[in-house]
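Worksheet: the structure to be examined is printed underneath.
All protein chains but one are shown in place.
Presenting chain A:
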Amino acid sequence: MPNLEHPAYPAATLLHLESLVPCRESQVSMLLSIFGERQQFTFPSIFIYGHTSSGKTYVMQTLLNTLELPHVFVNCVEYFTSRLLLEEILIQLQSCCSETEQTSHVPCDTFNDFVRLFKQAVLSRELQDQTLYIVLDRAEQLREMEANILPAFLRLQELTDRNVTVVLLSEIVWELFRPNIGCFEPFTLYFPDYSIGHLQKILSQNHPPEYSADFYAAYINILLGVFYMVCRDLKELQHLAALNFSKYCEPVVRGEANERDTRKLWKNIEPHLKKAMQTVYLREISSSQWERLQCDNGEPGQLKGLSAHTHVELPYYSKFLLIAAYLASYNPVRTDKRFFLKHHGKIRKTNFMKKHEKTSNHLLGPKPFPLDRLLAILYSIVDNRVAPTANIFSQITSLVTLQLLSMVGHNDQLDGPRYKCTVSLDFIRAIARTVNFDIIKYLYDFL
């Protein structure tokens, strides 16, 4: 592990810095060597990219704060227009450069004004030619602002003729930022993702004091075993670790097992973690609901996630309308004759059907259909006679409002309204089961 060393900063500060940034020592030492001494120039712009929660923001903030380098830190999602962004930078500059507490609001509309005000602000004696760092977090938002903002920030050192470096932090790679006519290329630095060893090390640091470090490390191992294949995001894993630890400790608390009884602890926690993957991980239920569930030692069947709320009890004809709409969306038109007429005769496989057999309609998505076809299919699948009353039509409209059907095309179309069915196969099978209708028999893809 490289020991951080730099002639410009005292060794004690560097040691403290090293303790704050586990598993990121090589990145910090590279940044330190690039920054150089306080008055020295460095790259006019630096672009740091890496996965979310790989420590970019944390390391930059810790580095700049610990070494007390003059800096301005702005999040581009929080200040999402150019005006907000530039004004915030100027406000932070005031508090960074001078010792006075008050900061007056300076209106700054354009980048031209910004350069002028920036040059004035930096002239104060506090800085004494030290490099000023402007850190823009979530820099991918800069692409959404005016076209001159990103290239101008990359050249800020040249435009203002001062010792300033702009650091951009983002998840997206630089190639997707580059403007068409080119710009001043920044120095790109990659923050690698944490390996499984690093994740274990960092997660194990948060162990609560009542239990031993080994016990917690074994828990983290189990947690990573279940979740590592799906998610390597440190923040998510920290959240899951914190939520589920009390459940893991339950056998020990209840006295059924001691800390070393790994098999019992594993058997206790494993189904719980699998359940967590389907619910808390997907944000189907909130963390507080999850904790309540653990306390009640609850029956997992009672769990009502967010997607459960989409199951709505529909009236009888609405169910058939929905089934008819599903059939109309996913069956090609020429097969209607075969499914819905009593005497249909043989259907000859034409060239068209042979060529397109591979791509089933279930992969391509629902197709739009006219209202007449919907009603025709409806009359054939419902046993008793259905009259085309306003009742039926209003049920169609309420299905559209529930977003189970969606209207395609403009409201005042001359041919009549066209719809498409936006429910999934599992949903429609559940509905069909409640009315004892075997929908699979009527679907072309399942022939």
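By our rule, contacts are C-beta pairs under 8 Å (C-beta built on N, C-alpha and C of every residue); 3 or more make two chains touch, one makes a residue touch a chain; residues count from 1.
By definition in this document, contacts and distances are computed from a predicted model.
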Among "Actin-interacting protein 1-2", "Response regulatory domain-containing protein", "Propionyl-CoA carboxylase alpha chain, mitochondrial" or "Origin recognition complex subunit 4", UniProt-listed name of the chain not shown: "Origin recognition complex subunit 4"
Candidate in contact with the missing chain, chosen from A:L176, A:V312 or A:L414: A:L176
Identified contact with the non-displayed chain, of A:S26, A:S95, A:Q120 or A:Q278: A:Q278
Sole residue of A:H71, A:R232 or A:K247 that reaches the chain not shown, by the stated touch rule: A:R232
On chain A, residues whose C-beta touches the chain left out of the figure: 5, 7, 33-34, 36-37, 39-44, 49-51, 54, 110-112, 115, 146, 148, 151-152, 155, 157-159, 163, 171-176, 181-185, 187-188, 190, 192-193, 195-196, 228-232, 277-278, 281-282, 284, 307, 362-366, 406-408, 422
